[in-house]
Structures are given as structure tokens and as C-alpha cells.
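Complex shown without one protein chain; remaining protein chains in place.
Chain IDs A and B follow the sequence of writing; residue 1 opens each chain.
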Amino acid sequence: MAYVAVKGGERAIDNAHAWLAETRRGNPDVPEIGVAQIAEQIGRAVDRVMGEGSLFDRELAALAIKQSQGDLIEAAFLLRAYRTTLPRFIHSEPVDTAGMAIRRRISATFKDLPGGQILGPTYDYTHRLLDFALASEATVAAAPEASHPVGEMAHVHSLLRHEGLLENDEPAAAGEPGDLTRQPLSFPAPRDVRLQALARGDEGFLLALGYSTQRGWGGTHPFAGEIRMGEAVVEIIPPELGFPIDIGDITLTECQMINQFKGSKTVPAQFTRGYGLVFGHSERKAMAMALVDRAMRAEELGEDVTAPAQNIEFVLYHSDNVEGTGFTEHLKLPHYVDFQSELETVRRMRRDMAAPMAEVAQ
Amino acid sequence: MDAAADPPSPGLTERQRWMAVLARANAAELAALLETVPPLPAYRRLRGPESGLVMLRGRTGGAGAAFNLGEMTVTRCTVRTDDGLTGHAYVAGRDARQAELAALVDALLQDATRHSAVQQAVINPLAEAQQRRRERDGRKAAATRVDFFALATMRATP
Partner (left out) sequence: MSATIDLPGFADPARDAQRAFRAVLAAMAEPGSLRMAGDDLIAPAPLAPATAAVLLTLVDGDMSLAMDAATYPAHPWVIFHCGTTLTEPAKARFIVALDCPDLSTLPSGSDEAPEESSTLILQVRALGSGTPYCLSGPGLRSPMILRADGLPADFAAHWAANHALFPRGIDIILCAGATLVALPRSMTVENA
């Protein structure tokens, strides 16, 4: 069977694109939205697109959101495509999240932690009632300021470490961390690659998986040890300079889950940890990431691997929404020939079945 | 040891400090402040300005092994002034003008005869503005600090 040539759609495609552009713009009587407006006022969507597009650049993410009419997965796809056009100059030094300029930092495990609970710009205590005042434009009063700024805040888990009740951070490994944008995934995937995949993974998918662990599918008894959000300094060491320089700040949300661990024959009972680190202010994603990171450590910690969130291969192969979109949506492409052959098969099967039945009837 | 690496010098920390300030300044601010300094030497571009990526790294658990978090855009530029000084800049984002001006200022600041004028006219005002922004955000964060009161304390309060 040969492929059927599918040609002649060019004009239809051009016209479809023209209609898409018109639809994107919407009613011309309504002022056009600017990229800066999106970057400033739809910030959480921008954060999500940067995270899932795996490229920190607020303007580009805002442009992608405009271009995709707010389809955030399409926007992430646009960012991923754009990043392939840029050369990679260098990698950064690992960001120092302990030293970040804190805008939010809370712990559900310690009430009186040094530095205190900093709520930051959160939705947590809003009543989730639609605010009709926002439907009309109004000036917003500046947020109150305390007399002294917050200082640097140590990680909550570092406060527990001296008792030995909480597992330590794994030591820095020699050599370069894995990079799934350079080497294809292979299993068993080490934790550095898993964290990279989770950081760019789909928020909805990770949320569902994290939620599933809380409902007993690979439960780990999590506590939100700490959630922090703020600006971290990015440092690189250009080879021509040979010393670290600071190239700017990025907004990050970090979540440290503290999980109960019964212990094993060799390890005494202690708390283990799951880790989440994502671009922008994306608390739900950071928490889900930390839950799934911990769940994927089941085998390493000698736990039974029974639930989807504990299955590294399942999680990593399905967390990427750009890949998922590609494979799901490719079903829209012409499958005329495949379908023709299946149609023939089904007709033949029905004929084969009908013939003996006709004999029986006679 | 890299043959090209600048040898550590007493001025290193100071240079890191001004490079950090320049990385956070926008092109318009830089251009406006440069207007206020004495005539600038001619310069040529040795490399860039060109935009590219930095792969950002985090640490597992915040302090453990490094992992690749995702990329960010960065723009770099290197210029050489007619006085023979080389200025480098790497700045977050995609603003070519910012990177070029930052590289130029980096070169000017290495010139002992110009250093203090450029430091005062360009770096100091930028650094102060950046510090003010940081402190303002820090004070806003501090205003959202929860002060827990024990019940006994609350009863005692009229």
C-alpha cells in the first residue's frame, strides 16, 4: 500500500492562520493587550510558562502567552522552541537558596522559627470570593512596609540537622550533573536528572501525582518543612575571567518536604526529605514536585514500589507536557492510510464472521 | 588553571561588586548616567553583544549535589577601549545595549584616571537605587511576618 499524497492545503492553512491572528486579536474595539501588561499583571501564568518552557525570561514568556492566546502549554512549547535557537554560553554556579532575598517563607513544622513566618504576597488567606472591584480599574495602595527589612534566613531543615533526626543533604557529587537537554533519559535515572525533569514538568500532572501520594498511593506522611519564595542571585564563572560574577536575580520558589521514614535494618528511624525548586512564584508546583521527588526515592530508601508516583520511569516519561502534547496531538495528523487498512481488516473480519453464520442459518 | 583567567588582584571584589550593579541596571539608566561623565574613549567590540543561555543549577535539598534546573537568557559583550582596556559584561536578559554599555563601564572603571569619576557618576547612584529597591521589598516582606501571641498574652491585652 502506498502513501496517499496529501497536497493542496496551503491556501486553507494560510487562511486558517489569518483567521487565527484575527481571533487572537479579538474585538478591535477593545484595546490590545501589551506584552509588558502580561509580564506585570499575569505574572503567575508567566511563571508557569517559564518553568514548563524551562527558560527564565519574563518578556519572552509573556510574548508566548500573548501569541498562544493564553494556552500555557502552547506557550511553553514556543519557549522550548525558541531556546534551541540560542547558544548556551555556560552553566551557573548552583543558586544559593539559603541566601535568597525572601518575599515569602513559611514552615508548617515549626511555629517559632528564627526569622519568623513571612506570609508574603499570598492567596492563602483570601476568601476565594470573586472581587468585582477588579472589574473596574482602580489605583492600588502600596503595601505596608515594616521599619526593618527581613534578613537572610537559614533553611528550616538546617535547624534540625544537629540532632540527626533529619537526613542530611547528599554530598556534592564529583563531575557534572546530568542534563536531559543534552543526553536522552536513561533508567534508572539519578536524582539530579529526576529533579531537572520535575522542574520542567507539567504542574497539573505533578499536582495529581503528589496528591495521589497523600491519598495513599505511595504515602510518605509529608509535612511542609519550609516553603520559600524570593530572589536568588545567579553567578557564573566566565572562563575568560576565572572568577564568579553576578549576572542578575531570578525568582524561585523552593519547597522542603519533611517525610516520616520508619527506618530500615541499616538506617535508624528518621525524617527524610523531598525537594522542590521551580521558577517564579509557583508554590503548588514546588510542593507537588517535592512530594513526587520523595515518592521517587522509594526504591533508594528500601520502600516497596507500588504506586505510580514511585515509578521513576512512569513519572519521567509522562511529566513533560510538550512531549505529551506532541504525541497526543499528532493523532490529528493524516492517518488516512493506517485507517484504510484497519477498515479493510474490520470489514474482512465481519465478512468472515458473517459467512459461517449464514451457513448456520441455512 | 586557565591561561586566560585574570590573576586574583586586590581589586577583584570591587570589580565583582560593580559588575553585579551593572548587571541589574537597564540600558536607559546606564546611557543617561554615562552622559554625565567626561568624554569617553573610543572603543570597539571584541565579542558580541550576543544573547545566549545560562543553564541554571540548583542543589538537591538546597545544599546537596548540583542539578540542572533550567535555562535563562543572558547577553554578553566584551569591548576594548582605545586606551587598551578590556571590559566584560554578562547580564541577565536580552538587552544588547545594556550589555555593551556595561562592558564599556567595566573597562572605564579599570582605568585609574577615570575610576573614581565613573564610580561616582554611574555605579554609586545605581547601587543606591538597587539597594533601596531591595530594602523596600524586604520591609514589605517583614510587614507580613506573623507575630504569634500565646492565649495568656491575648487575655492580658485590653
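Just so we're on the same page, a residue touches a chain if its C-beta (ideal position, glycine included) is under 8 Å from a C-beta of that chain, and two chains touch if they have at least 3 such contacts.
In this text, all values refer to a predicted model and were calculated from it rather than measured experimentally.
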{"item": "Sole residue of A:Arg24, A:Arg44 or A:Arg182 that reaches the chain not shown, by the stated touch rule", "value": "A:Arg182"}
{"item": "Contact with the hidden chain (one of B:Glu14, B:Glu29 or B:Glu50)", "value": "B:Glu50"}
{"item": "Residue of B:Arg80, B:Arg97, B:His115 or B:Arg136 touching the missing chain in the full complex", "value": "B:Arg80"}
{"item": "Contact footprint on subunit B, counting only the chain that is left out", "value": "2-4, 6-7, 44-47, 50, 78, 80, 84-86, 88"}
{"item": "Those residues of subunit A which, in the complete complex, touch the missing chain", "value": "87-91, 182, 238-241"}
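The definition used in the following text is that only the chains that are shown with their structure count from here on.
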{"item": "Subunit B residues within the subunit A interface of the complex", "value": "2, 4-6, 8, 12, 16, 19-20, 23-24, 50-74, 76, 78, 88, 90-94, 134-148"}
{"item": "Touching residues (chain side subunit A, partner subunit B) in the complex", "value": "50-51, 54-57, 59-60, 83, 86-95, 97-98, 101-104, 111-112, 116-121, 143-151, 155, 157-158, 169-173, 177-181, 191-193, 195-196, 199-200, 230, 233-234, 236, 238-250, 254, 256, 273, 275, 277, 279"}
